[in-house]
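I'd like to ask some things about the structure below.
With one protein chain held back, the other chains of the complex are shown just where they sit.
Right after this comes chain A.
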């Protein structure tokens, strides 16, 4: 392309750079994930990436878009990684393939591809899997020792190819969010639940460390100005506020702030999911409202809803509201009183 008009200089930024930075920022979290729960998650990420790239290639061919240009933008990879990190690492391979195909083909390209998808593609993929295969999607691994031992890897491969039935349920345990929800429903109170369940303590630690690793990656993204502070900071503050409020009122039935911040997908959501620019709001105020509403919805679904975790539904619901949010939060233009 010949530049006939100004400006004639450009910052060396590209969509590819942005997407690669996002992927790099996920790596610390991924490393700890592997350390605590085994290589299953790596298999997920690998198969999701492969499926995403192949699906993307064929859809681009069908849409008569240059695959080389669009494949290298990295957006398909980011969606694949986010999906892979959101589903249990002990899910069989076809779950990942189905989810990724749905993410890329339907949630992304049916809506017009890069830049046009109104919903977060990874969250659509996740929601479809959760609703279609609830049994698989709610079985989370228990932490394992020597996650990189040959035995652990062999087991992970077996689960990956044949599903859990071949290995047995010994590998699974409820997530902290799930466990506490179930116990509370049975009339227990929080102090008792945590004391009684020794395993919960260790799971908390491993989940917390993974969360903190995501936080680290998120801080890098903030520092590199890949994402603006509005979304993650508002999200974390809002979630803290509402969980703190409920905990203050009734500590026996409502978990602490740190429990909500460091469990489930909170950090992934704050820095990597709601920060998806395509399906999110663009105005600063809009970002604040969006993040606030997602946080409230996540809390409501976690605490009062039928699902242990509510990020996907909260994000998808708020995606619908984005045009309205943007419209209502237009910033004041220079010189307009």
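Rule of thumb we're sticking to: contacts are C-beta pairs under 8 Å (C-beta built on N, C-alpha and C of every residue); 3 or more make two chains touch, one makes a residue touch a chain; residues count from 1.
Convention: contacts and distances are computed from a predicted model.
When the listed names "Electron transfer flavoprotein subunit alpha", "sn-glycerol-3-phosphate transport system permease protein UgpE", "Ion-translocating oxidoreductase complex subunit C" or "Cytochrome-c oxidase" are checked against UniProt, the chain not shown comes out as "Ion-translocating oxidoreductase complex subunit C". Interface note for the absent chain: among A:47, A:114, A:193 or A:236, the touching residue is A:114. Which of A:134, A:191 or A:331 touches the hidden chain is settled by the complete complex: it is A:331.
Among A:138, A:256 or A:283, the one in contact with the hidden chain is A:283. Although one chain is not displayed, its contacts with chain A can still be listed: residues 1-11, 13-15, 17-18, 66, 69-70, 73, 75, 113-116, 228, 277-278, 280, 282-283, 326, 330-337.
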